[in-house]
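Inspection log for the structure reproduced underneath, given as C-alpha cells.
Subset of chains shown; positions unchanged.
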Amino acid sequence: MQKITILIHCKDRPNIIATVTNFIAQKDGNIVYIDQHVDREQNIFFMRLESEFTKESFSADVFRDAFKNTLAEAFDMKWRIYSSARKPKMALFISKYDHCLYDLLGRYNSGELNLEIPFIISNHLDLKPIADSFKIPFFHVPVTKDTKKEAEQKQLELLEEYQIDFIVLARYMQIISPKLIERYPNKIINIHHSFLPAFVGAKPYHSAFKRGVKIIGATSHYVTEELDAGPIIDQGVTRVSHSHSIEDLIAKGRDLEKIVLANAVKLHTNRKVMVYNNKTVIFS
Amino acid sequence: MQKITILIHCKDRPNIIATVTNFIAQKDGNIVYIDQHVDREQNIFFMRLESEFTKESFSADVFRDAFKNTLAEAFDMKWRIYSSARKPKMALFISKYDHCLYDLLGRYNSGELNLEIPFIISNHLDLKPIADSFKIPFFHVPVTKDTKKEAEQKQLELLEEYQIDFIVLARYMQIISPKLIERYPNKIINIHHSFLPAFVGAKPYHSAFKRGVKIIGATSHYVTEELDAGPIIDQGVTRVSHSHSIEDLIAKGRDLEKIVLANAVKLHTNRKVMVYNNKTVIFS
Amino acid sequence: MQKITILIHCKDRPNIIATVTNFIAQKDGNIVYIDQHVDREQNIFFMRLESEFTKESFSADVFRDAFKNTLAEAFDMKWRIYSSARKPKMALFISKYDHCLYDLLGRYNSGELNLEIPFIISNHLDLKPIADSFKIPFFHVPVTKDTKKEAEQKQLELLEEYQIDFIVLARYMQIISPKLIERYPNKIINIHHSFLPAFVGAKPYHSAFKRGVKIIGATSHYVTEELDAGPIIDQGVTRVSHSHSIEDLIAKGRDLEKIVLANAVKLHTNRKVMVYNNKTVIFS
C-alpha cells in the first residue's frame, strides 16, 4: 500500500472538491483524510487530501503525471504530491544556544520526528560535543564579514550533497543570505523569541521587559528576505509578571522556543502547511 | 440561494467522500465546506459539508428525500440535513446565578448568536427582573419534592408549545428528569463548574480548593442520565494558586463558565457538533 | 475595625521592610498582607501592605500624617494609603460597542465589583437603553471636530461634580485629551483590542488577520499621551487559525476584551497596581 498526500491551492470555483475526489476514486484510491479552506477575502481555495492506493500496479509518478495533465491544468492549480515512502531530510543550523538543539535531538532519538538529520552546521564549535554525543555529523562553517561568501558557498554545497529538503535554524545567530532563501523557498524554518510582530529583531526579551508586557511569546516562521516577517507557522505564549527579570524571561522563553519550533518541524514534515500571501494554512 | 449543512456518520468504508461529493455535484450544489474525521479505534466515519444551491427549483425537502433514499440507505448512515432558512430556538433554564444569563443575553442582544430565545424558565423568581429588562418571556416553574412531576409536565408543555429545538441550563440547579432527557437527546446543554471528569457533582470549587489544584476549569456537555457524564462539547481552564480562597475560585470560575457555555451554544447552533459513543466530534 | 492598604515605592536600601513593619506594630496594627518587589535594574523598592486596626481611637488621618512625617520623608517614598471605608467611583465612557458595557454592568449588578458607577458618558445615543435598563445615569456628550473643546469641558465638569476616582474606556472610540489625562494620571483605564505592542492604533484585528498570526490578544492599560503606549495592567490571548475570518477574530476578541478589562478594573479598585517607568507592578 502507498499513501499519497496532496496539497492544492487555486482560485476558488464550483465543483473542485467533487472533481478531485472523483479523480482519486477513478484511480482506485481511498481518501482517508480531506480538509479544505477557502480564503473569502482573496477567493483562494486550499485542499489537503490523504489517499491510500492498494493496487500493486500503482505508481506515484504515473499518478502525478495524470493529476498534472488533467486536474492541475484545468483548474490552474498550485499543487504538491508527496509519497509516504520518502522521509524528509533536515539540516540543523546552530550557533551557541543549546536548548532547541537538545530538544530536537532528544525528540529525534525518541523516534518522535518523521525525518532524517544528515548533519548539523554551526558557525561556532561550542556545541560540537552535543552533536557528537548524538552521533550526528557536525560541520563547522564560521561566518565573518570577510568569509561570508565562502561560508554561504560551503553551506550550499553541503545542502546539495546531502540532498537536504529543509533547513531548521535552531537559534542560529546569522542572517541567512538571499541566495539561500531563494534556493529553499518556504523551506527554512526559524524560531524567533518573541510574539511576532511584536519585538522584531535583536534582544526581544529585553524589549519585552522594558515595555512591561504581561505575556511573552515565541514564533516559528519561514524565512523570507525581510527579517522576522515571513509566514508564521506556530506561536506560543506564557504569562510573566513584574517579578521576572530579563534572565527569567529568557529562561521561560526557552521552553516556548523549544515547543514552538518542534511543532513547526512536525507540521512541515507532515505536509500540513501551505503558504500563500505571506501567511500559512495549517491543516489539522 | 439556499445553504444546506449535512452531518453524516457511518461505518468507515472506501469511497464515501467521493460518492457524497459526487451526489451533491449532480444536484447542482457547490460544496463550500467539507471536513471529515475517522475514528480508527471504532472504525467510524464522520463528515460535515456545507453546500450552496442557487437554482430556483431547489427544494430542501426533495434533496433530503433523495439523499435518504440513495446515499443514506446504501451506506447505512446516521445523518442530519439543516437548511440555513430556520433559526434554532433555545429555551434557557436558570435558578439564582445570573452571570451566564447576563452573558448569553448580552451576546443575544448584540446579535452574536444565531438563534431565538422564546422564553426563560426558572425555579425561582430572583432573576425575573433581568429577563424583563431584556424583554424575554419568563416562566416561573418552582420545583419541590412534591411538585416535581407537575413541574416537569409544565416544562414539557412550554417546550412543545414554543417549538423549542434545544435547552441550555445556565447554572440551573435542579436535576433534569429522564423523561426530558429522552425527549431532547443531545439537545440539552449544561455548564459544569469543573474540569470534568475531575470534581463531578456538587461544590466542585470547594473540592478543587481542598485538593490544592493549580488549575481550575469549566465544562459544557450534553446532559445524559448519568450526572455530569455526558458528551463534552467544550472545556476551559485558568491558573489558580494557594493565594486564592474558595470565593476567588468561584469568581474566576464564573468567567470560564460564561465563555465555555457560550462556545457550546455557538457550536451547537452552527451544527458543528456530532455525538457518538458519549463523545463529540467538533468540526472547525 | 479599619483596614488600611499602603502602597510604597522608593529607592531600595537596607531595612525598609523592618522599619515599616515596626512602625505599624507600634501603632497597634496587625499586618495581614505584605508583598514586596525590587526592580534590580532600576534599584527601586515596592511594597504593598494591608493592616488591620481594631482600637476605637484609631484614625486613618492621624496614621497618614504620622506615616508621612516619619517614614515617608525619611525614605523619600512615593506612597498612598487607602482606607477600606470608601468605595472608589468609576465613570464609564462608551461609544457603540456594547460587549464590555454588558459585561461590566452584569458584574456590577452581581456584586462582583467593589466600586460605584455614578454615571455613563457616551458620544452616541445607541447604548442609552442598556444604561437605562441597568438604571445608571447616562450623559450624551457628542464629540465632533468643532465641539471637542466643549465636550471635554462637559466631561471634566461631570467627573468633578460626581467626585469620580477613575475612568474606564469601555471601547470608547475617541482620543482622550491631554488635559483629561493630566487630571487623572494612571486613573484612566483603556482596553485595546490587540496584544500590545503588536498592532497599535486602529483596526488591530484587520492587521492581525493580514499578518497571519496564530494567537490574538487584548490589553488593558493606563492611558498616557502616546497612543496605546501606557503602562500595561493585564493581557489575555487566544488561539486563532487560518480558518478564522476577520469577523471571527473580532468575535473571539470580544471575549478577551471583556475579561482583560474586568481584570484591570478589579486590580485597580483593589489597590493592587503600582505604576513606575511606564510599567506596572501587580501585587497578588
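Letters A, B and C mark the chains as written, and numbering starts fresh at 1 in each.
What we mean here is this: a contact is a pair of C-beta atoms (placed from the backbone, for glycine too) under 8 Å apart; a residue touches a chain by one contact, two chains touch by 3 or more.
Just so it is clear, the structure is predicted and the values come from calculations on it, not from any experiment.
**Student:** Given 3 placed copies of the single sequence, how many copies form the entire complex?
**Tutor:** 4
What we mean here is this: only the chains that are shown with their structure count from here on.
**Student:** Taking each chain's centre as the mean of its CA atoms, how far is chain A from chain B in angstrom?
**Tutor:** Comparing mean C-alpha positions, chain B is 37 Å from chain A.
**Student:** So what's the Cα centroid distance for chain A and chain C, whole Å?
**Tutor:** Centre-to-centre distance between chain A and chain C: 42 Å.
**Student:** What residues in chain C touch two or more of the other chains?
**Tutor:** Only 241, 243 qualify.
**Student:** Which residues of chain C touch chain A once you look at their complex with the stated criterion?
**Tutor:** Residue positions touching the partner: 37, 39-41, 195-199, 211-215, 217, 231-237, 241-243, 245-246, 277-282.
**Student:** In their shared complex, at which residues does chain B touch chain C?
**Tutor:** Touch list, chain B to chain C: 98-99, 102-103, 106-107, 109-110, 112, 133-134, 241, 243, 251, 254-255, 259, 262, 284.
**Student:** Quick one: in the complex, what on chain B touches chain A?
**Tutor:** These residues of chain B touch chain A: 14-15, 17-19, 21-22, 24-25, 30-36, 38, 239, 284.
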